[in-house]
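Only one protein chain is missing; all other protein chains are in place.
Naming follows writing order (A, B and C), and every chain is counted from residue 1.
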């Protein structure tokens, strides 16, 4: 199983905060997890930009995902100032 | 008359804090005042670098000096940090 | 290196004064950036900001950024504090302080940390208005004409909020 977390507008759009999913396939990527997440949520993200992290490290959509990983999806960050 | 002020190592080297001098000549420059100052002090400055100000504004040594001006001589500045 | 992510307000000077003196012995200069919630007043309808973050990753990413600053610039140490939760206009959001022997490295490193923080640290801002709430979208990758950090386009052009950063 993998743990999937959604933040900010991604969380609100999918109505998913956190869930557990089976690894989509042996050589799965972040993009595969995203697809499985949207299928599970029954919704497609309309976000123009999307960031992903695996085990709390920024990764690209084609990064590999392994069993036990924590995969997170969120929009571009906006911290640091007014 | 002009008012002459010396600061930091210039003050210590000449033994002059502040004094009044007659304008050396009608079209006097800062360099003329410096010469008159050293004559008055009976000492020549050995300073490698020297800055001058007329009426509290940085000027070059060939800047004009008029009657009533305040002329200051001092070494390069060293404020702002350790 | 000290990194804090907290809901409570902080006193920038008290945070600096509490920094371990041994770590910053020999400092000749200290540069501090403080980011504030802008007070738009009558020019806008923003009542408050809500800041969400990714607990765990946010702290790690800030520590990575500070470590990089230490490797790139000749500094002694650094401090980052960032708030989350509800903030009001003129509230402090973030503090970045860097100590160095010489001021140039302190300025460069402080700027590096806040610049990287704004593109990498997982924080998201929501504006609270009388009509409801809206997420702030302010994608630095788009602004710079490139798409860094692996983010991808899933939909049509998105709205950018003008003047949205400190």
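Basically, a contact is a pair of C-beta atoms (placed from the backbone, for glycine too) under 8 Å apart; a residue touches a chain by one contact, two chains touch by 3 or more.
These numbers were taken from a predicted model, which means no experiment stands behind them.
Please work out which displayed chains the absent chain touches and list them by label.
Checking the complete complex, the chain left out touches A, B, C.
Among B:1, B:39 or B:60, which residue is in contact with the omitted chain in the full complex?
Among B:1, B:39 or B:60, only B:60 touches the chain that is not shown.
Just name the one of C:31, C:51, C:69 or C:121 that touches the chain not displayed here.
For the chain that is not drawn, the touching residue is C:31.
Applying the definition given at the start, please give the residues of chain A touching the unseen chain.
Contacting residues on chain A, toward the hidden partner: 81-82.
At which residues does chain C meet the chain that is not included here?
Answer for chain C: residues 11-14, 21, 25-36, 38-41, 90, 101-103, 106-107, 110-111, 114, 163, 165-166 touch the chain left out.
Across the whole complex, list the residues on chain B that are touched by the chain not included here.
5, 7-9, 45-53, 56-61, 63, 72, 74-82
Basically, only the chains that are shown with their structure count from here on.
Once you draw an edge for every pair of touching chains, what topology comes out, line, ring, star, complete or other?
Graph shape, chains as nodes and touching pairs as edges: a line.
Taking the mean of the CA coordinates per chain, how far is chain A from chain B in Å?
Centres of chain A and chain B (C-alpha means) sit 71 Å apart.
Taking each chain's centre as the mean of its CA atoms, how far is chain B from chain C in angstrom?
49
Using mean C-alpha positions as chain centres, tell me how far chain A is from chain C in Å, no decimals.
Between these chains, centre-to-centre, one finds 23 Å.
Where in chain B do residues touch two or more other chains at once?
Residue numbers touching two or more other chains: none in chain B.
Among the residues of chain C, which are close enough to touch at least two other chains?
none
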